[in-house]
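Yeah, one chain of the complex is gone here, protein chain that is, but the others are all in their spots.
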Amino acid sequence: MGYKAKFRVWRGEGGEGKLEDFVVEVNEGEVVLDVIHRLQATQAPDLAVRWNCKAGKCGSCSMEINGKPRLGCMTRMSTFEENDTITVTPMRTFPVIKDLVTDVSFNYQKAREIPSFTPPQDVKPGEYRMQQIDVERSQEFRKCIECFMCNNVCHVIRDHEENKQAFAGPRFLMRIAELDMHPYDVADRKNEAQEEHGLGYCNITKCCTEVCPEHIKITDNALIPMKERVVDRKYDPLVWLGNKIFKRSGSSPAKSG
Amino acid sequence: MTQTTAGRPINEPGQRKQRAQISARTLRTDRWWLAPAITFAALASFLVYGFWAIFDTSYFVEPYIAPFSSPCLTTACPEGARFLGLAPIGDWFALPPGFLILGLPAGFRLTCYYYRKGYYRAFWLSPPACSVAEPHKKYTGETRLPLILQNIHRYFFYGAILIALVLTWDAVLALRDENGSWGHVGLGTIILWVNVVLIWSYTLSCHSCRHITAGRLNHFSKHPVRYKMWTFVSKLNRRHMLLAWLSMYSVMIADLYVRLVAKGIVNFPFA
């Protein structure tokens, strides 16, 4: 059943490092993370890899396998040929700590910059009434397991470190969309999305959607609808005029309805 | 108990802020260049064809008019080709009639969320494929001129609706024979109808359309009709890319076919 596979794993600390070759046993039904664990147990006890649930639910074991962002626990060995060399590297967009473990604090910092859920003051816990169809869009985005592979693959910051300041990345632009579509959120998020979190940097080339292990349609369902909501606010004279004339209620016209 | 001072951590973990030094532009081992290459070839062929077609004058033959030249709005247009028999532009416009109206569908496709992905990847290599480094030093995306103009997509969508209506009218007129009697169905009629269905599907599957129907609302449950429309558009929208390609080729084929008939190259009885 088992066979010997050729692995090349990036090893190093703080940026410096190189790809190291290993030959390691692989059994039927295993995933890449199993093989990394076998390397730890048999050949490289200090090989660093981040992982938790091993079931694709926690989003810890993000890495790049043959150059593609993948979860180690969701990449079945059976998708490779037995004589392939499998190259495993840390996520490229974030600073590396050691081996396959990267410093993902960028993401936590961005998370903190997005204003939190803002319900109306007068609704008490237990009084919320929402229809299923009204929560479904945001629910899709809340499937996110925060593996940060979308932020890792996005060329806006992957290829341009200097954009990190201005761009929150697909994960957190999606978070803005999630809140903006929340039936009870009253905060106005459109200008901010564009001005402070860099929605305009997105050129919808959809790599975030391609790598999402939860198959969230990040681009089609979050980023583009958010771009359209921004257009309502900033770039659409008709909507602006309509709002002037018909005086929609509330301070947040695009939130009406 | 009173608050105590935290004392900022002396030393945060992860001090060395450096990415893994990997010189390869990508470590992908699959043929990642294939998709952008195909997109490039396909879009380029369309551009080449479009450039030729717009200067080609054999765009009308009873009962067909080539989509690239419709609606025909100048007095230079042959009698039967004129939209609703009118020539509102008059005779001062000397360029081929396509120039007057092609801006709408071209702009619609140019600012389309799918085509943007296609040409940003295939033409501008930004990025050529996922996790393949782009060649540009700087990147500002759609935050400034000219790309910030992509945000006017929805106006092109309104324009595209008009064009789709015109093409539908053309397809209706194609149900007449060359003498004007109704009931004719030639190969051209079928081609024009297939094209018009695909054009409509592509146009309605537009992300802006999805937004306009109900995407902008936060309470679908209060707008059941708009929600129904949104659901329908969302279904189409999932195939936006496919529809973009199909309708692009269908319009090209329909256009070419009409011109071939007009030139007399295609002249079999059921044309």
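For clarity, chains are labelled A and B in written order, and residue numbers in each chain start from 1.
Please note the rule applied: a contact is a pair of C-beta atoms (placed from the backbone, for glycine too) under 8 Å apart; a residue touches a chain by one contact, two chains touch by 3 or more.
One rule holds in what follows: contacts and distances are computed from a predicted model.
A.B. asks: Unshown chain, UniProt name, "3-isopropylmalate dehydratase small subunit", "ABC-type quaternary amine transporter", "Succinate dehydrogenase flavoprotein subunit" or "Fe-S cluster assembly protein SufB"?
C.D. replies: "Succinate dehydrogenase flavoprotein subunit"
A.B. asks: Which of A:Asp99, A:Asp159, A:Glu192 or A:Glu228 touches the chain that is not shown?
C.D. replies: A:Asp99
A.B. asks: Out of A:Leu47, A:Met63, A:Cys208 or A:Ile224, which touches the unshown chain?
C.D. replies: Only one of A:Leu47, A:Met63, A:Cys208 or A:Ile224 touches the chain omitted from view, namely A:Leu47.
A.B. asks: At which residues does chain A meet the chain that is not included here?
C.D. replies: Against the left-out chain, chain A lists 13, 27-31, 34, 40-41, 45-60, 73-74, 76, 78, 97-99, 101, 103-104, 108, 111-112, 115-117, 119, 123-126, 128-132, 135, 138-139, 142-146, 179, 182, 214-215.
In this section, only the chains that are shown with their structure count from here on.
A.B. asks: Please compute the C-alpha centroid of chain A, do the same for chain B, then give the distance between them in whole Å.
C.D. replies: So the centroids are 29 Å from each other.
A.B. asks: Which of the residues in chain B end up touching chain A in this complex?
C.D. replies: 14, 16-22, 26-30, 113, 116-117, 120-121, 126-127, 130-134, 136, 138-143, 147-148, 151-154, 207-208, 210-211, 215-223, 227, 237-238, 240
A.B. asks: State the interface residues of chain A toward chain B in the complex, per the touch definition above.
C.D. replies: Residues 10, 12-17, 64, 66-69, 84, 87, 89-90, 92-97, 102-103, 105, 131, 133-134, 153, 155-156, 158-160, 163, 180-183, 198, 200-207, 210-211, 220, 224-225, 227-232, 234-236, 254-257.
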